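Excluded from the complex is one protein chain; the other protein chains are retained at their positions.
Naming follows writing order (A, B, C and D), and every chain is counted from residue 1.
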Amino acid sequence: MHADRDRRVRRMSLLAAPGALLRRDLLIAWRRRAEVLNPLLFALMVTALFPLALGPEAGQLARIAGGVAWVTVLLASLLSLDALFRSDLEDGGLDQWLVSGRSLPLLAGARLLGHWLTTGLPLTVAAPVLASMLGLPGDAALTLLAALALGTPVVSMVGGTCAALTAAMPRAGILLALMVLPLMVPVLVFGAGAVDAALTGVSPLAALLWLAAGLALALPLAPLACAAAIRISAQ
Amino acid sequence: MHADRDRRVRRMSLLAAPGALLRRDLLIAWRRRAEVLNPLLFALMVTALFPLALGPEAGQLARIAGGVAWVTVLLASLLSLDALFRSDLEDGGLDQWLVSGRSLPLLAGARLLGHWLTTGLPLTVAAPVLASMLGLPGDAALTLLAALALGTPVVSMVGGTCAALTAAMPRAGILLALMVLPLMVPVLVFGAGAVDAALTGVSPLAALLWLAAGLALALPLAPLACAAAIRISAQ
Amino acid sequence: MRSRPGTVTVNPDLPDPAAPWIRASRLAFARGPETIFGPIDLAVEGGRVLVVEGGNGSGKTTLLRVLAGLLEPSEGTLCWLGAPREPWRPAPGELALVAHQPGLKPDLSPAEQLAFAVGLSAGRGAMPIASALAAVGLEGYEHLPVRRLSAGQRKRVTLATLLVAPANVWLLDEPYANLDRDGHALVDRLIGLQVRRGGGIVMTSHGHFAPEALPCTRIAIAGCAG
Amino acid sequence: MRSRPGTVTVNPDLPDPAAPWIRASRLAFARGPETIFGPIDLAVEGGRVLVVEGGNGSGKTTLLRVLAGLLEPSEGTLCWLGAPREPWRPAPGELALVAHQPGLKPDLSPAEQLAFAVGLSAGRGAMPIASALAAVGLEGYEHLPVRRLSAGQRKRVTLATLLVAPANVWLLDEPYANLDRDGHALVDRLIGLQVRRGGGIVMTSHGHFAPEALPCTRIAIAGCAG
Partner (left out) sequence: MNALTLWFHRMGSPPTFYAFAERWRPWFLWSGLLLTVVALAWGLFFTPADYLQGDSYRIIYIHVPSAWMGQFVFAVMAVSGFVALVWRIKLAEIVSLASAPIGATFTAIALATGSLWGRPTWGTYWVWDARLTSTLILLFLYFGVIGLSRAIEDRRKAARAAALLAIVGLVNIPIIQYSVYWWNTLHQPSSVRLFRGETTIDPSMLWPLLLMAVATKLYYAWSLLGRAQAMVLEQESGKDWVRQLATADRNA
């Protein structure tokens, strides 16, 4: 009994710091809630750009819809990743994380979760809209939704780790893209592949399972890697 | 004679401040010369991603090559625009521009020129590589080069003006994209249209002339608009 | 157990109650080939203020960042309460750092900043947020975003974190900078509080200011002052 | 023409040689509904130091930014050498601002920072860059990137811009902050120089420091200090 309560108290206090961080990040996002819609609007706009660039023939468009949707989502995440740790590094916030003596992987995990909640989740929820703009039929649209739900957390986690590494550089935007995009190739291939499969009538389950496997791999490892990256950047 | 020399001296002193700014910007770029290649690498990488996302049918690729090249270039510029005025605003550099009493449009123009020299120019020079990656034939590749040479300065100028407006925001990446992308539609349409015309054997001259007209419009107006934007942001 | 009254004891198994909070022996820091500060010895004792003095560029800030565990010393050993610790990483509730860059978010109010500091802290013996803000003279500014505060007001928010998130050792980098006369008295009061409860304090100073009438040890840091 | 020896005259047609450099009448600044500093009158006279005193958050920095033309006053008029100017925009060589955020680029060396300052300036009566850096005590640091300098060393780089890019009026926000004893003497010397050549100086202070033995006018700014 006693040991049990102790353990619960310890676990609570273990999660106190990341909990506070997540709450604060969401509070800041709430303060700038006008901006929460931005990744979404961006995705809509890039989706609109493609027809403008490629020509309006609808048939061609639907054929590449899965790829376009994923490229769009990747870019929207990329644009928001750049600032993920930069401001904390510059204003000394990361120093405070380190001096606090709290578990750095948990803090990093909270930050990554916050990023997904404010970027990946809205994009996932908006999947049906993207799908209808690109002329995807119902089951392909559902597949896109599932693929995004599995894939965007991976994007946040892997991208966030890279962002922690580049946080100390003043204009890392593109360097970050260079680091993140190759790492995202599997997500892109399986994500777009799942939609493609659904479009051509094949079962998208295999591709979705691969995405799930990636997620299962990233969940425990990304916070550790991210913490190590933060330590390097903070020096 | 005397009046002539006076005028020359005055013109020189008028250009002294923007000249110093351009020199300094290029010096900083040179210090981080590893990063100068980044927009280029980004463009190459996104170009390489498209076949992955869209599936490997080559014929389809060549048909959309102009559009893909332009979307890529636009996004590469976008990623580098975000930081264009931010650091100067945060470290008080813009205050010094304003207090100096020097012509703000000229200073803004120098900054925009610097951005083009470090982003648009390398992308333009790399056009043949992009073209061959996308399987564009010789004259379409030349058209792409010409279109990029005319279009990328417009991207720098219009995008830079928007970047000046968002300079005071800590995480403007996506908002900036929301502002810039709709304004870039004409560049995209005429740029991709020129390549398309060349591909289908039509003369791309009309599209290129439209791009040139856009450039001629932006050249005098963008520095003024950008200066106004800086004044607003610096308050 | 250490028995100074009111001390914020977080580590239940303190190795040596008589030892200073931090002892550094032959501590040095180098960037590449260049030594920033030479090998020095120092002890951060409970109930005393360790004032690090030196000219601009002599290495005061660097020393503080080494003690905070942000930079790795190139030489020397660091002990916490007499026990050597390698690598030097603080545990919760041990250290607090007040630096030039205090990690304030422009969009959040002082009260919200402090709430986060409480979340990061060990959370014992702390003062409520509202009282801490009142204590540093920010009544009426609790709910303004930090973006709207002046340089000195921001400094006061940072100082308030020392009250809501107590720590055994305070590392203060130029705590008097940007503050007005009242603010100076405030810093003196805060330092007095920590001294009375037996905590340790390291502060840097250019020699203009120092806490009044409190037990101080001054060490000079030898650097190539500009 | 104004005939103070060595004055940096940039405007060839000075409206009134006897007038102060800047005169503000009933100057006030408000953000939205809230007045930051009340209507005040002030004159920045040549050869005198105008010391603006006030507690934290009283509006000193805001006043300086209004005088620098970075913020628009909500009330009142500003005159340059007796002639009203609306909108208030400085001409080259008229103003210099030393603020908390001095616009230094982490990647550039002090010498390169100053070269840019020279480019922005009116470029007359200036000191060579190397001598200016020596004068502020940064010999040996000319070619290190600013990223590697300490807080005080950065402040010194900023002060050196006053030497290489002379201006009629200096606006100094807490010029003594972050500097050591030598640094204080340096600021005093710089201010003395500007006073002797008849330039104007406005500086903010919390009352701890002030230039020694120089003609000063002190004004207190009334704000709701934190």
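What we mean here is this: a contact is a pair of C-beta atoms (placed from the backbone, for glycine too) under 8 Å apart; a residue touches a chain by one contact, two chains touch by 3 or more.
Everything numeric here is computed off the predicted structure, so don't read it as measured data.
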item: Chains on display which the left-out chain touches in the complete complex; value: A, B, D
item: Contact footprint on subunit D, counting only the chain that is left out; value: 31-34
item: Residues of subunit A (touch criterion as defined above) contacting the omitted chain; value: 32, 34-35, 38, 41, 45, 48, 51-52, 55-58, 61, 132-133, 135
item: For subunit B, the residues touching the chain missing from this view; value: 158, 161-162, 165-166, 168-169, 172, 175, 178-179, 181-183, 185-186, 189-190, 193, 196-197, 207, 210, 214, 217, 221, 225, 228-229, 232-233, 235
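By definition in this document, only the chains that are shown with their structure count from here on.
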item: Gap in Å, rounded to a whole number, between the CA centres of subunit B and subunit A; value: 28
item: Where subunit A and subunit D are represented by their mean Cα positions, the distance between them in whole Å; value: 47
item: Per-residue multi-chain contacts in subunit B, two or more chains; value: 32, 87, 170
item: Residues of subunit D touching at least two other chains; value: 100
item: Contact graph of the chains (line, ring, star, complete, other); value: ring
item: Every chain pair in contact, whichever chains are involved; value: A-B, A-C, B-D, C-D
item: Subunit B to subunit A touching residues, read off their complex; value: 32, 35, 38-39, 41-42, 45-46, 49-50, 52-55, 60, 63-64, 66-68, 70-71, 74-76, 78-80, 82-83, 87, 170-171, 173-175, 177-178, 181-182, 185, 188-189, 192, 196
item: Complex interface listing, subunit B residues touching subunit D; value: 13, 16-17, 19-21, 23-24, 27-28, 31-32, 87-88, 90-102, 234-235
item: Of all residues in subunit C, those that touch subunit D in their complex; value: 31, 54-59, 61, 100, 137-138, 140-141, 148-153, 155-156, 174, 177-184, 206-208, 224-226
